[in-house]
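Heads up, one of the protein chains got dropped from this complex, but the rest are sitting where they should.
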Amino acid sequence: MEAIIEVKHIHKAFGPTVALKDVDIKFYPGEIRGLVGENGSGKSTVTSIIAGMQEANSGEMFYQGKPWKPKSMIEAQNAGISMILQEANTISHVTVAQNIFAGREAEFSKFGIISMSKMNAAADELLRKYGLEHIKANHSIDMYNFEDRKLIEIVRCVNDDTKVLVVDETTTALSLEGREILYKLIHKMADEGKTVIFISHDMEEILEHCTVLTVLRDGDIVGELNGDEIHALAAVKNIRYLMVGREIGEKYYREDYDTSHSDEVALELKNVSFGQIKHFNLKVHKGEIIGFGGLSGCGMHDIGRICYGIEKLEGGRVIRNGMEIKTPLQAIESGIGYISKNRDSEALILDGSIQDNIVLPSLTALENKTYISPKSEKAMADKEIEAFRIKCGSGKQWVGTLSGGNKQKVSFAKWTAKGAEVIIMDCPTRGVDIGVKQAMYSLIENMKKQGKAIIMISEELSELVGMADKIIIMKDFKVTKEFERSPELKQTDIIEYMI
Amino acid sequence: MKSGVLKRVLAMTAASVLSVTTLAGCGSQAADTEGKSSKSSSSANGGTILWMSNLSSGPQYEAMVAYGTKICEEMGYNLKIVYGDGFNDPDGNLTAVKNGMTSDVVGILVSQDGGIQAIMDEYPDLPVAAFNTDMNSVFSEDANIASNAAVKDYPNFLGTIADGHINGADTAKQNFDYVVSQGYDKIGVVTFPGYAYPNLQEASDEIVKLCKEAGIEIVGGVVTLEFQPLDESYFQEADRDDLDALVALCAGTTFVYPTMVQAKGDKLCAADTKLITSGFDNDPSLVEDIGEDGTIGYLSISPCENIAYGLTLIDKAVKGEMYDDFVCERIDSAEYVIDSKEDIDNVTSKSILANNDYNDASVKYEDLQACNSFEDLKALFHSEQVMVDALK
Partner (left out) sequence: MEEIKKNKVSEYLKTHINDVASYGGLIFCILVFTIIPPFFGENIWSQAKLANIISNVIVTALLSVGAVFVYSLGNMDISIGAQIRVYAMLIVLLGNVTGSLLPGILISAAIAIVIAIINGGAGQVLKVHPIIPSLVFMMILQGVSSIAYAKLGSRNITLRSVDFSAFKSTGLMVLVLVLETIVVSYLFYFTKFGKNARAIGANALAAEQCGINLLKFKVISYVIMGVMVVVAAIFQMGYTGSASDSTGTGFEMNVMIALILGGMPLSGGMRSKVSCAVVGSFTYSILAVGLPLIGVPTNMTFLIKSIIFIVVVLFTCRKKNGVLPR
């Protein structure tokens, strides 16, 4: 069979960092190709070059047998190569239909006037085709949440002329239902002889849906797995080995089942009401890991923000060491740290250096009669960079240039540098690859041993089961069930309390 | 990445093309007015006279530049122009002069009075003369106006020739006399604010007094324009729809005339209401509208040749040949009085305002040379030869 896309000797560097080293890869019609690799391994770089988001430094590409050198994503999309990104990519303040047909208004216009009703009708039909009846074409896109917008984006990207679809870590943003819609779509496309390139950190979904798997490491292709190999028992271990380049060992999550912790209460929520959350009570002890699980809109993320004093409560109190926490500043001063799930927009200053980010909450501590010495800043940052093994040239490097995992390490480092005793982590391993995940888990385990109190909010049940002393499951802003840590606890037991 | 570089190169190219074309375009335009000075720079070895202008465009400006450049050339200087602050701000004027200052400047001609003491403090060795400004706020200490040292006390100050009259009362008289001569008895008066132009305040006070004595009605009293054009509603208020004449003490051709034409079109203002004002504009429709049958019945302008008065004094001071009878004083300007079709036709065909031609100037370099005393010079700028009638 002839390859639909052939990539030959592609080389791409960002400054001193080499993202792709002389990569050769062929994509065939009818396959669902999984690309896996750690953050910074080059999987997103290679697809973004194919889809016209950026250009390679050298090398050549062929699409349907002809040389392929797209100048923009629009050019690629018109030629049949569409890409769905991790970030939101919809246009705010206009209707769903206008989003779906952005750039194609001419199809609905006569003498320069666009027929909105025609456009809406066409959009509604498309949405129905994808099983998205709950989205209405004439509504403003602002009415929909991130997940629905992602789905709208998929509808926009994919049409009858699409021959290659790149799905780049889109599923992290989607709920189970949304994922099902996407899975159905990619299988349908593969059945029609089209090509799907699928990038994800979720090993389970990769294994379940991909027909071929390519593993990248440090800008190189290090392995390819076909049908049987994917479904082999040792596949996961095998892939992880390829990705990381070394045995990462069996140890991944915590291995002990010791749920003992100090009796001292580190943080307490008393009768808290906020929005749809009513009369919520919680006690977190020193040395305890409390996990919150549930669907994305169940209110668990609000609990994290409440604990940190970001939200103005309608009732109740957040108490630490007998003091009420009302603002993030009070929270920080009393030794609480918070890692937002919106890493790029809330947790980090992407334009700032690693050092700037790490020392930011600790400036008061570094102050000596208003003077903050650059030396003390550097010492603090370098210590954390060392401890977290943040991959960077120096502390002066901009955080925006780091890979997802390293960014997340920086947001952890802020709070260890500050010496926080209570750490609230919202989706701590979102978009982070296995190697970093493993490091994070052992770090969290260490924190527990040091007597820190941890609130871990996560959409990944496996990590809650693997790490938490107590798992609190929420649904519709209420606690539906609490689980104690135990070897017998299975994800399937939990899921029913979530949906 | 490569395309990024390409874009940057393209952007740079675009910017340089843009700059070259604008420079070339403006350069050729500027050559009309200022090219002469650079051309003559080799022949002129007497240095440069810096003129801080209050204008930067318009027929009077063009004529002054052409004429002034030629006179300077005859005297052996370059004329270099800097633009005074648009609001006559002292700091702005000083900065304009300082930025334009080069080592070959031998004298300064100013057409605005703001900050002139600061300029003379900065350059005590350069003779400074003024024209087109009455220096009312700074000339002497007697006025109530807050100012410091009187300009006339500076040894290097050579006096000024005003744009019109030094005293507002004389301006009022001039306009009033014309009103009486035409037998008008129902007029309107508009002016600029007194804080900006103290002598216009004087003028409007005087015209009110004169009209009261003569029984001429100023309908609705004197109206002050805050540097905004007259509003059409002016004619709708207080029975102003059938004035005999409207006296604009301020620059009426710019601030009153357009509104009046509009109002006449809208039937808000009687068709035979005349405008009495000063200033000049070579807009053909305005020029057409001057004279017995037009809207503008009476137009007075100061001759552009006045620039030569200041230049002559600077020349004398620089060469150390100052007139024996010289005293630093402020003098009135002669007036081009245009009140007929014939007058305006003559101005637009035979005066220097017509096509900036030195040969049309009413005062030539030889005339200046012929002056043997300060009295001669003053007389020259008030002689018959600078009047409109000389154009006949």
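The first chain written gets the first letter, and so on, giving A and B; residue counts start at 1 in each chain.
Just so it is clear, contacts are C-beta pairs under 8 Å (C-beta built on N, C-alpha and C of every residue); 3 or more make two chains touch, one makes a residue touch a chain.
Values in this document were obtained by computation on a predicted structure and should not be read as measured data.
Listed residues A:Ile181, A:Ile310 or A:Met498: the one in touch with the omitted chain is A:Ile310.
Although one chain is not drawn, the whole complex shows that of A:Met203, A:Val265, A:Leu295 or A:Ile349 it is A:Ile349 that touches it. Interface note: of B:Thr102, B:Ser233, B:Ser349 or B:Asn372, the residue touching the hidden chain in the full complex is B:Thr102.
Touch with the hidden chain on the side of chain A covers residues 14-17, 19, 39-40, 44-45, 48, 53-54, 86, 169, 308, 310, 327-329, 331-333, 338, 340, 345-353, 356, 360-361, 363-364, 367, 370-374, 400-404, 414, 431. In the full complex, chain B makes contact with the omitted chain through residues 1, 4, 8, 11-12, 15, 18-19, 22-23, 26-27, 30, 34, 38, 56, 81-83, 85-92, 94-96, 98-104, 114-115, 117-118, 137, 144-148, 193-196, 198.
By our rule, only the chains that are shown with their structure count from here on.
Here the CA centre of chain A is 72 Å from the CA centre of chain B.
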